[in-house]
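Part of the complex only, each chain left as placed.
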Amino acid sequence: MTKTPHISVQHLNVHIGNQHILNDININIPDKKVTSIIGPSGCGKTTLLRSFNRLLDNTPGVSITGKVLVDGEDIYDPKAEVTHIRKKMGLLSQRPYPLPMSIYDNVAYGPRIHGIRKKQELDQLVEEQLKATGLWNEVKDRLNASATRLSIGQQQRLCLARGLAVSPEIILGDESTSALDPVSTSIIEDLFISLKEKYSIVLVTHILRQARRVSDYIVFVYGGKIIEFGPTEDVLLNPKEELTREYVKGYIS
Amino acid sequence: KRPPVIAPADDVEGTINISGAFALYPITVKWASEFKKLHPKVVFNISAGGAGKGITDALSGLVDIGLASRDIDPSEVKKGAYTVYVTKDAVVPTFNTGNPDAAQLLEKGVKRDQFLNIFVNGTIKSWNQLAGKVAAPIHIYTRSDAAGAGETWAKYFGKKQEDLLGVGVYGDPGLAQAVKKDPAGIGYNNLAYLYDLKTRKQVAGVHALPIDVNGNGKIDANENFYSTIDDLTAAIADGRYPSPPARNLGFLFKGKPKKKELVEFVKYVLSDGQKFVEENGYIALSKAKIQEELKKVQ
Amino acid sequence: MRRRKAEELFFKILMLIAAIIVCGSFFLIVGTIFAKGLPYMNLDMLTKTPGGGFYIGKEGGILNAIIGSLYVAGGATILGLLISIPVAIFINMYMNGKKFLSDSLRVAFDVLFGIPSIVYGAFGFLIMVYFGFRASLLGGIIAVTLLVIPILVRTLDEVIGTVPLELRDAALSLGATRWEMAKVVLRQIRPGIFTAILLSFGRAIGDVASVLFTAGFSDNIPTSLHEPAATLPLAIFFQLSSPVEEVQGRGYASALILTIIVLVITVLSEILIKKFSKHKS
Amino acid sequence: MQIRILKDKILSKLMLVFTLASVSLLLIIGIGLYVHSIPILEKSSWGTLVTSSIWKPLKGLFGFYPFIMGTLWVTGIAIVIALPLCLLTALFVVEYAHAGIRRVLVPFINLLSGIPPVIFGVWGVLFIIPLIQNYIAPHFVEFSTGYSVLAGGIVLAVMIFPLIVSIISEVLNTIPQELKDASLSLGATKWETIKKIVLRKALPGIIAAVVLAISRAFGETIAVLMVCGNNAVVPHSVFDPGYPLPALIANNYGEMLSIPLYDSALMFAALLLFIIILLFNIISRLILARLERKLTS
């Protein structure tokens, strides 16, 4: 927390319909670290994560107040360019959702949208990102096959490669391993750890053990509020708040 | 108030089932309700559905009377179709009152051959081939549905409805409407659609296109009977208006009717029943024709 | 970036225009019918049968056609439900994964769905003549039932498809028979059944071609299944072909009545659907 | 216990009977129509009936070509008008409209689906015919009465709006939000996401919607016959009148069904419709199955 924060959330409130989902959130997500968001089901973890890249905007009936500064710029400023903000952040969802096209096109999709048309340049990018996620050797002979042919674990890595191809600064993951078997899970976890050299990473997870394995910082959310935020070991092993202690007990038992 | 009708010892009873042409349906309902006043024990079941349906029903014994508004096909006669004519209506050629040559057309009339060349042969394409100078093309309208009116009009030329040229429009009112909206239009209609049954005058917008019956190139006094519906029906009844395009409408039985209530009903229709005909836009049969038809049920 | 934004804006505007046209057509139609029909509307139209032949007479109303239509559409929908619920259940729950067979059945019902109502009407009439059956309320109900069965089967089939397989498994693993499972599923899809009823009733009450030859047409309210019955769409059709302007006006008023009936049914069913969705999460 | 299982067994048999009975309707109709078409098929061959353009039934000339073409024209025009409008509308409703607007729009589309064909026909005569005659046709042709395949197509298009919109909306709703999110978070605009992802994923569903709409449009009778001119001539432009098969049956059946050959000809028209719809459904199924296989694997 010595560096300047990468994402700084200030007095964020989110309502959906007349429900108050997030309640006065204030947090600074550190740069080039892994931060995990934990909390019971329905506490607002996903909502918080989605507020970072303005995906919340598409939710029916949502109203958002407060600020989210990314690199010092308020993304909820009406003048802010939403596609630009989103390009900065790669999203990895719970289950992999490959786009309905070939493996190659999945990775090339983002760069193409942002104007890269040259075949050579694209080829290079695709290869680079598939290598970064360890997929290259597994798929290099069938780049034109449909992405849905891959196993779930491979699909999830493909989605990560796809996100990395638009050179984001931040990676957001929402329970990105919960559909995977242990082998695939540990590959993804290792990837997260290796990627934090270049990216800031925010993960939502239910598995406290995973949070411990991969993250530097932990945010505990409960009932739409941030209860505790601090370095991993502190929050998991030595929580300050009663609520946190209660929650992480399940992890210790 | 009338004193209550003392019913004579009434032995006319039973059920009469009727189905068929829409053209005859309303007047048949009227006749039935009047007949019921005289013979309360008779029950009527009347249903509309088209001439073909009525004929099919009658020939297959499902109903007693089929209402027929079209010619009976030889194949139907073979199956035992037996027709008694009960009233008439007529088809009249029409055009738009806004036609630039209207005045000349009314004065000169149109000959049968000219109609034939317009409606069937398609050799007359422009209004100035009939009268006047304006070379406006003739827009022909015809009935799209198989209908008595179309058939009768075609029969005037010895043809069938399918031989008529023109844009098909659904139903009598549709055809009237189409001509009413198009200054260059020509069509034909059952006369009830051409006259207002209240004022007895022609409706605005469309006009009967007079037929030059004797072919002398102008409408003589005895050819000029279109101003009111009553004049026209009189002309139809005494034959000054050609037939076709006037036509007889009939009851169709499977074989000669025997059941007492049926015979009584037909007799009623051909006698007292005729007085309801004209107020409803139909044309009464001539005396001679009534006698001829009555014979068919005796 | 500018170009990408402009493209989005362009299509957004197109979408808005399209949505306005599609919804606007509703107002245009209802508006036209109201404008034409309202002047001729009166209480008699709703409460009396026609006097002196609907075609000539200007008295009375079209109660016979309103009742006839309700009889025909109601009867056909009930009869159709009685047949199509078992069929939909059978296809989905009793065919034990014989995919080819159940898919073929679905195609068959799709084809039946596509068969024009005029063919059902004409075909129904052929059968009636064959069996020496006069045009009657019963004939109309049967022809319209043929018409709505594929609609009902298809809709129910779709709705049943949305029930999670796990729910069926849950019932089965409690030892339920397939029929008992089917009952749970039926409960789950109650709102869907309402949609199906609405669709079928709407189609049944508005269809002309299937009743044209089968139900007959009469000025009286039918008192038994064997009497001919008038229906609203046919009454409209006939009245509009009358030479008398006033009767044509009554045709528009009848059209207005039919439109209102259909709209009321639609709105009612939307409300019912909401009410019955209680157990759905 | 025993009773429950017996009940299940009996009901299963009963349902089987119901299912077979209702499906065999297809067979019965097919056979029934064929049997009634035999008299005309004995007079002329399939080939001449389908390709001849001369319709003089009382002279024994039965050419169905104009009616087949009339059907195709009207249906084609309806789809060409309805598909883009409905696709855009569905996209608007599902992807762009605010919840409030959606709550208003969707009921209207549902209400539209309830309006009976006669009403569409009446509206067509009162509104579309004059519109074409006075405002549209004069720009293209010298004269049109308005009664044309275009009028039929427009009325039919409006009739199938709700069907297409609701199916496409359903399809769009089944596309997982996560998939759209995936594209959006790569920095794609919403429109790019729709164009490249949503429409692609929805393609089989859209095709299915069109298939259903075409099936429906083929058979629509009353509304179309009131506006499309019903001239037994092959149309050459959208302003020409046309005469679809269902209209042919509805117009003539009630009047002519007691004349054997005419009756048989009309049943043959019904048989043609039946066959077209059967083939169309089966072919489109095959195409759809292939497409889905291509997209999923």
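When the chains are written out, they are named A, B, C and D in that same order, and each has its own residue count from 1.
One rule holds for everything that comes next: a residue touches a chain if its C-beta (ideal position, glycine included) is under 8 Å from a C-beta of that chain, and two chains touch if they have at least 3 such contacts.
As the structure is a computational prediction, the values presented were derived from the model and not from experiment.
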So the whole complex, written with the displayed labels, is A x2, B x1, C x1, D x1
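What we mean here is this: only the chains that are shown with their structure count from here on.
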In whole angstrom, what separates the CA-based centres of subunit A and subunit D? 47
Subunit A: positions in contact with at least two other chains: 83
Interface hub residues of subunit B, defined as touching at least two other chains: 49-50, 53, 56, 174
Under the touch definition given earlier, write down the residues of subunit C that touch subunit B in their complex. 52-57, 125, 129, 132-135, 212-213, 216-219, 227-228, 238, 240-245, 248
Using the touch definition from the top, list the residues of subunit A that touch subunit D in their complex. 53, 55, 58, 60-61, 83-84, 86-87, 89-91, 93-95, 97, 99-101, 109-110, 113-114, 146, 148-149, 159, 162-163, 165-166, 172
Please output the residues of subunit D touching subunit B within their complex, sorted ascending. 55-59, 125, 130, 133, 143, 145, 147, 225-226, 229-232, 241, 243, 247, 250-260, 263
